[in-house]
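Note that one protein chain is taken out, while the other chains of the complex remain in position.
Showing chain A:
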């Protein structure tokens, strides 16, 4: 826009600031609540400024957890969630990279059928196939393990699709040049295709990490052992304690903690992502 009217500039900023406030206010409230003792929060008036219990609340959570909700330390929950999200994201990327490679660069029998089968899985997310998948995971003895938490979530048509679309834009001559240079298919894949997919990998990693982090239903089903509780499950368990007032200050602190790793991933990856977008190669 080349228009330069002070009134419009002010209006634009007011609208933007209002938007930011709407998004950030709940986060602020959660953070503020996590710094007060429980009675303050139950008094009926929600405080708007941080209290004095920041260190106590958080250190209690991280080391001991909340006794009423099983007493699993939040540190462990964070670790579990992190491992699960990381395994799902890297697993998805690894599987999708290689399956897209097979579909785009090789002529094998039933290639299109393979492609459509992968495509069909888009319509079958975990929630739809939850009972049979649970049965399989249970029979394989993968309940209460990281394998059980992550493997059923790894197969991903979305990422395969994205990589396929990207590979189709890589000029054929690049593959031919590599062939002339004596690179076999796997060498071409690792030396040329994967480095070229760097920015796509970053983007998909962000999306899939968040997807993995936010999983609720599946971890709830396959883990019964406290040591595999993830943070999202943990929050819910804290809210629904029986025969007692919810410990809102601890719940809010947990929520705040749960927010941090995804934010960190987005911030770190976004740099790579933008860098990749600016330096177009090919």
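The rule is short, and it goes like this: a residue touches a chain if its C-beta (ideal position, glycine included) is under 8 Å from a C-beta of that chain, and two chains touch if they have at least 3 such contacts; residues count from 1.
Going forward, contacts and distances are computed from a predicted model.
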**Prompt:** From the names "Sn-glycerol-3-phosphate import ATP-binding protein UgpC", "Putative outer membrane repeat protein", "Succinate dehydrogenase subunit B" or "Glutamyl-tRNA(Gln) amidotransferase subunit C", which one matches the UniProt record for the unseen chain?
**Reply:** "Sn-glycerol-3-phosphate import ATP-binding protein UgpC"
**Request:** Using the definition of touch stated at the top, determine which of A:192, A:239 or A:272 touches the missing chain.
**Result:** A:192
**Request:** Kindly note down the residues of chain A that lie in touch with the hidden chain.
**Result:** 171, 173-174, 176-183, 187, 191-192, 195-196, 198, 279-282
